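Got a structure for you, questions after.
Note that one protein chain of the assembly has been removed; the remaining protein chains are unaltered in position.
Now for subunit A:
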Amino acid sequence: MIRFVRGAVMTAALLGLSLVATGCWNRIELNELAITSATGIDWDGHNWIVSYQVLIPAAISAGVGTTGGGTPQSPVIVYSTKGKSIREAMMHSYSESPRKLFYAHNRVVILSEEVARRGFNELLDVYFRNSGPRETVSMLVTPGKARRILEQFMQLQIIPGEGMKDIITSEARNSSILPNVPVYQMAMDLTSDAKSGVLPEIFISGTEDTSTLDAFTHTTIPSKLKLGRLAIMREDHMIGWMNRKQSLGVSFLRNEVKQTTIAIPCTDEEGHSGFDTILIQQSSTKLKPKLNEGKLGYTAEVHASGTLSESDCAQNLYKTSVTQKLESSGGQQLQAIIDGAWKQGQQMKTDVFGAAEKAHRKYPKAWKQWSQDWGSVFAEAPLETKVHLRITRMGLSNKSFQYLTEQGQKKGR
């Protein structure tokens, strides 16, 4: 009898518990969340203006611009809030959004140039202090208002925030001019020995906005989001831009080149001039400090190899001498790109190449003195560049088409 009562009580308790203790203290359903795909940060002189690009799940699942059955709905909505601090601004979103903002799927954070020039330590703090936003979010700078970038639609990608992240990662992988800089990388760069870092630029190419779905009824859209120059940061704020050529040089010196394409001017025997194009598929750079009579200098040794992807000069590529000439002029071109970037960095007194760390590692004693005024030490340090370019493959044809046509002309004469 006692056993039976005990069993019954236990069963009741179990059933009761399974109702009460479901493992959740509170829960947030998916349809109570406003998922942000991109965040924009602006500064109006006194306040932070934080903009959010929020997904509208129903519109995305329906597919944009679907014909038939109602008007097409925008897949995202953009709005901004203002506050004395970033988190205060975010708090004000509760007064206007029916759903709670959710940052875990945020892909990019756009800083306006104004914010970048003012400094954005607050933003880095927010990312490291709170568990919601992720440190792998990519950072981008825009010359205008960050909010305007969020308002643009994108071709092929329904969610513009996701699209921007795709553009920057694909760019970094395939042309290596601009790096993809996640928040943690920025924090590491700004606290490193050189206390400087870089950010890619995103801008609106074209005068009009592509902020309505109507634009997609045409085969061309009035404007596009595009990656541009390289923003240079020192200490905690932006000090200037580098152009795309210098930016490629920075990538080489930082050893971040995965794949890129360079066009090398060439002339053939006939005096015809054109370009040979090399797809560099592998590259590694060793930046080494050295002391020359007590003065700091650097050597950069680049080992690159690639494929000839286009040839516009009449050359017989079977000849070793031709290939060697091609390699040496390609090497010179790379050397010029790298030296250009180094000079620009020295002019800005900003070491975005990681040179400070290398000096610190190799000459820890001298570093104590250099670190007092690294900017000036760096600005005086000469760079010696050695490029070893190897064209491993000529592609599927061994003679340029130009060569064939010129040969044909010679025969015809």
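Simple rule for what comes next: a residue touches a chain if its C-beta (ideal position, glycine included) is under 8 Å from a C-beta of that chain, and two chains touch if they have at least 3 such contacts; residues count from 1.
Following the convention adopted for this analysis, contacts and distances are computed from a predicted model.
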item	value
Which of "Anti-sigma factor antagonist", "Carbohydrate ABC transporter membrane protein 1 (CUT1 family)", "Spore germination protein KB" or "Phosphate transport system permease protein PstA" matches, in UniProt, the chain that is not displayed	"Spore germination protein KB"
Given A:Leu33, A:Ala187, A:Leu213 or A:Ile239, the one touching the chain that is not displayed	A:Ala187
Given A:Asn26, A:Ser95 or A:Thr207, the one touching the chain that is not displayed	A:Asn26
Selected residue (touches chain absent from view) among A:Ser131, A:Thr207, A:Ser321 or A:Gln372	A:Ser131
Identified contact with the non-displayed chain, of A:Arg6, A:Lys245, A:Lys295 or A:Arg361	A:Arg361
Where the missing chain touches subunit A, by residue	25-26, 104, 128, 131, 134-136, 182, 184, 187-188, 191-192, 357, 360-362, 364
